[in-house]
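With one protein chain withheld, the remaining protein chains of the complex are depicted in position.
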Amino acid sequence: MALLLDFFTTAALLFIVSSGLMMIYGVMKIVNFAHGAIISVGGYAAFMVARLGIPGWYGWALAFAVGFAIGALVERLIVLPLYNRPLDAILATWGLGIVLIQIITMIFGRSTQLVESPMDGTFAIFGTAYSSYRLIMIPVALVLCAAVIGLLNGTRFGIKTKAVIMNEALAESIGINASRIRFIAFSLGAGLGTLAGYLITPLSSVDPYMGVAWLINAFMLVMVAGSSFVGLFVTCLVFGTLQVLVSIYVNPVIGGMAIAVLAAITLRIRPQGFSHV
Amino acid sequence: MQQDALKVEGISCGYGRAMILNSLSLEIKQSQCVAMLGKNGMGKSTLLKALCGFLPKKQGEVYIEGKRVTHYKPHRIARLNLAYAAQEQAIFTELTVKENLSLALAHPDTFDQVFIPVGHLFPVFKERLSQKAGTLSGGEQKMLLVARCLIQRPDIIFLDEITEGLQPSVIDRIAEALDWERRSHGTAMFIIEQNIGFALRVSDRYLILKQGRIVDSGDSKAEGAAKKVYGYLTV
Partner (left out) sequence: MYNRTLKKALPIPALICLALIVLGPYVCSMYLVNLLIKAFFFTVAAIAVDILWGYTGYLTFGQSAFFGIGAYCAGLVFTHLGFTDGNIALALALALVLPAALSFFVGWLSFYRGASEFFPCVISLVVPIVVMQLVLSGGEFTGSSSGLTGFDTFEFDMDGWFWLSGGFMLAVAMAAHFFLQSDGGKVLVAIRDNEQRCAYLGLNPERIKILLMTVLGAVTGLAGFGYASFSGVVAPELTGFQFGTELIMWVALSGRATLWGPVLGTLLINVATGYLSSSIPFVWQLILGLSFILVIILLPKGLIPLIFRQLGKASPMAPELQAAQISAPYSGAHALDMQKVAKSYGSLSVLSDITLTGDQGELIGIIGPNGAGKTTLMRCMSDGTARTSGLVSLCGHDIGKAAPQKCVGFGLGRKFQNANIFQTLTVAQCLRMARFIVEKPSFLQESSVLKLPQYVLDVLKVTGLDGKLSAVASDLSHGEQQALELTMVLALEPKVVLLDEPTAGLTLPERRGIGKIFSDLAHKYSLCCLLVEHDLDFVKEVATRIVVLHHGTIVMQGTPEEVVNSELVQTIYAGARQE
């Protein structure tokens, strides 16, 4: 039972962490390498919120808003000029990640900080005691997934976004401002990134590089998922399960790189990944 | 004096260093339909792309309804009550018919209302609003394109080789729809064509484009127009 819960909570965490990256990659076909640093920003937002004693719900909104604002700024200053040079955009966002991490380091110092979990203790489910905060990540991920899919499929913004993804020139020729859609998508993606950092913080400690550790896994999952959130959900479930299995039955260190390696192999065999599941 | 629906003053443009259009001028009056004919590779599609803002102009000016739009971005031009049907990849094949149509509307909540006349002209779509556009046949896709233009209630419509590869019956249907639109709304139109019969039927004036220049023009309904145009398009 605990194993099953491990599968689901791992997948939930992976989904939370990679959804922001997915939002940006799906719309702009640009990989935001600053995502790791943005997750760290979220982590520090949680740290500040906890220290200032702001109630949790405002914290979520605050974390999202900070990320959204950073994303908006970055899109205009860094991503927009590099729109026709996708590989350079990867590099520039990586440079941005370094800058963000150094700024965090200058403000908060290098050392690891701890943030108390808003939900202590365990929760008994079918007779198994399980960390309640980890458990709560499952519904959080489901809600997040539903919200993002709802946004993309159910709203006017979503249909416009899909139109831009499919055929940018055509979208513009019927009056859709593609550049604005990209701007919003990037900002949303960054906001989801800080939100993810905020959410995962109680499970780990906070340090400037905390997000970078997640970056590679998130990146690989998004590559395999293609450009659909449903695909991402499935991918997270499959690779999260595999990671847990490898960690338990083989070796935790190898488990740590299971996602990267398996995703790379998946892409070699099936270049389109899981995008058509 | 009333503004021209479209006025082009000496534009030159092309890809890279190659100039496809050389100092080209033309104007379309309110409610007028002008057809541009010419063989492949003479710059017809390039002209439309340039007018819609997809290609930078090296020289010259473009006015739509009297407004200077030479350096407007495509989506801004598209919001000027202008409907454009490109020759290739002009519909979202992964979206439904209804999504394709409503995306072009500034106020999508009016869809049911504005769809009524379009549904009359193309009854085939009434049943198929939730079908994916990519599953329509080639002719139906072209009709969808025309429907999308009409549902916008535009002041001017640009059509790029809408009849290409279509069966005569579909071409007739499209011509009827365009005639209806002109009769009931007085919409100006600029159509690029290779099909002489269709072009002369729907238009008031024709222009012949050759090597990026307009080499001849005339009244579409004049005696012998078809023969003259035919001479330019064949060998």
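Each chain carries a letter (A and B) given by its place in the written order, and its residues are counted from 1.
We adopt the following convention: a residue touches a chain if its C-beta (ideal position, glycine included) is under 8 Å from a C-beta of that chain, and two chains touch if they have at least 3 such contacts.
Every value quoted in this text rests on a predicted model; they were computed, and no experiment measured them.
Colleague: Which of these touches the unseen chain: A:A2, A:I54, A:V99 or A:L114?
Modeller: Spelled out, the listed residue whose C-beta touches the missing chain is A:V99.
Colleague: Taking the entire complex into account, which one of A:I78, A:V230 or A:L245 touches the absent chain?
Modeller: A:I78
Colleague: Extract the touching residues of chain A with respect to the undisplayed chain.
Modeller: Residues 31, 78, 81-82, 85-88, 90-92, 94-96, 98-99, 102-103, 105-106, 216, 219-220, 223, 251, 253-254, 256-257, 260-261, 263-264, 267-268, 271 of chain A touch the chain that is not shown.
Colleague: Even though one chain is hidden, which residues of chain B still touch it in the full complex?
Modeller: On the side of chain B, residues 14-18, 39-41, 87, 161, 163-165, 168, 193-198, 230, 233-235 touch the unshown chain.
Here is the rule we go by: only the chains that are shown with their structure count from here on.
Colleague: Taking the complex as given, what residues does chain A use to touch chain B?
Modeller: For chain A paired with chain B, touching residues are 156, 159-160, 162-163, 166-167, 169-179.
Colleague: Tell me, which parts of chain B touch chain A in their complex?
Modeller: So the residues of chain B touching chain A come out as 52-54, 73-75, 78-79, 84, 86, 89-95, 99, 102-104, 106, 108, 148.
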